[in-house]
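Every protein chain but one is kept in place in this view of the complex.
Our next item is chain A:
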């Protein structure tokens, strides 16, 4: 009974794929929908392993959940813009996978929107290069796809 009274008894331990352990409050952990069912039955000795999440990503997720302003939409927008500002494409991708796996409240939307913005109004060639995607169409297949909706290929930003 005594140890339940200690301040850390309420916190949830999360272990990342690279072996780091993070202690978070149930309020934070509950916003990760994937692990929600595990939280109910866990006590201070339980460690929840997150096979798809690295320490860097979990740090960012906790930073988001703890820092997100509760009120004014404009404050949320400013906070979110700052949150994604300095992420490299590689970090974006890793965070998107981690957030998608954990189903983090609000952050899934933000990450998907951020990546979508990077695609918007860009040429196909730019997108391939930026996202490191290999073109597996034959030239004939690609030409056919482009021809079907030729109008969509005008007026993109300069690469």
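The criterion applied here is as follows: a contact is a pair of C-beta atoms (placed from the backbone, for glycine too) under 8 Å apart; a residue touches a chain by one contact, two chains touch by 3 or more; residues count from 1.
Just so we're on the same page, contacts and distances are computed from a predicted model.
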item: Protein name as given in UniProt for the chain not displayed, "Protein YIF1", "COI1 F-box domain-containing protein", "39S ribosomal protein L13, mitochondrial" or "F-box domain-containing protein"; value: "F-box domain-containing protein"
item: Residue among A:41, A:86 or A:120 that touches the chain left out of view; value: A:120
item: Absent-chain contact - pick from A:40, A:85 or A:149; value: A:149
item: Interface with the undisplayed chain - residues on chain A; value: 89-90, 93, 96-97, 100, 108, 112-113, 115-116, 119-124, 127-128, 131-137, 142, 145-146, 149, 151-153, 155-156
